[in-house]
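The complex appears here minus one protein chain, its other protein chains still in place.
And then chain A:
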């Protein structure tokens, strides 16, 4: 098996460190993208940015490296039907790169209606762009007050959340704690793997947004849902009005409000000790640091009045979206690469249009190394990352975020990849 198994061509010609990092800012109209952009450009962080925007005039900062782009989405003639790239970005980045040494990183602001996938795919498919730049993360700014409504009427808004590595839930001061909990739950239902930050006027330490390495295979450490990882010192400003307790340690017997039995089967076997954002009166008393695998009978779900499935994790609920969902799978037994690669390549070739993002950490039989991969629609990129550590749980984990994913089909296909 090759060390790397790209389906679409990808050429790594410069070492990662020499490549210019690119952060993509998405978000529905009015969510606060421009506010975040202006913050990034004006705060004293010593970094110089080139900025690719779609409308001139909104940026209040004087920066001679602000370039307009036209959002020209091109299909590739490579038999890959969801393989679209942004032709304008290829041209603009090629031009920017001629200004050697004048900037350290690139920010791309997309329009509110943009699909992030062609932007991301540009960094994998185009050999010149991928030789000199690397995608750092897709950051989506969402409006706490209007996101719920947009998720109902604007498919773009849903895509942007599902695709994100980092979500800034902005304007939290404009909603009640209940409304905030609802919108958080919707975001987690769409994309439990994004790191979620609650902000007002996009106030956030910039290292939470920049330098994330979300597409860096070497930085795939774990595939836990984002809210289980250390996160959420969610930029409380003065008068933020948020009255919930951060950083509380829960013990066993949490007597968690929603009456679920968070017992043995959730495997409270790790101690992340994280801070997180609880809804009002969460009253939860258990350890949030758990591995939690939602299966069909996981027993932690309930339905709301509208019949939507809701998972609760000690006060953090997920509202499952009817269209976009995630599938997470884990297998203890080592995999056979001769079975796994054909399966995953066929899966993304056939279902690529509905798979927005994928990631995996894999344990192959008789292979001392962790194999990691990530994908955007049909494009997969993988590598042998590092040897498994002593004492590290050698399991294979896969995560898919997509539209109307067939969990049973994916699960049975994955299970069939176990080495004989």
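By definition in this document, contacts are C-beta pairs under 8 Å (C-beta built on N, C-alpha and C of every residue); 3 or more make two chains touch, one makes a residue touch a chain; residues count from 1.
Keep this in mind: contacts and distances are computed from a predicted model.
According to its UniProt record, the chain left out of view corresponds to "WD40 repeat domain-containing protein" among "WD40 repeat domain-containing protein", "ABC transporter ATP-binding protein", "Putative membrane protein" or "Reductase C-terminal". Within the full complex, the residue among A:68, A:342, A:368 or A:387 touching the omitted chain is A:68.
The residue from A:128, A:149, A:206 or A:408 that touches the chain not shown here is A:128.
Interface residues of chain A with the unshown chain, by the touch rule above, are 11, 67-68, 70, 72, 74-78, 85, 87-88, 90-92, 95, 98-100, 126-128.
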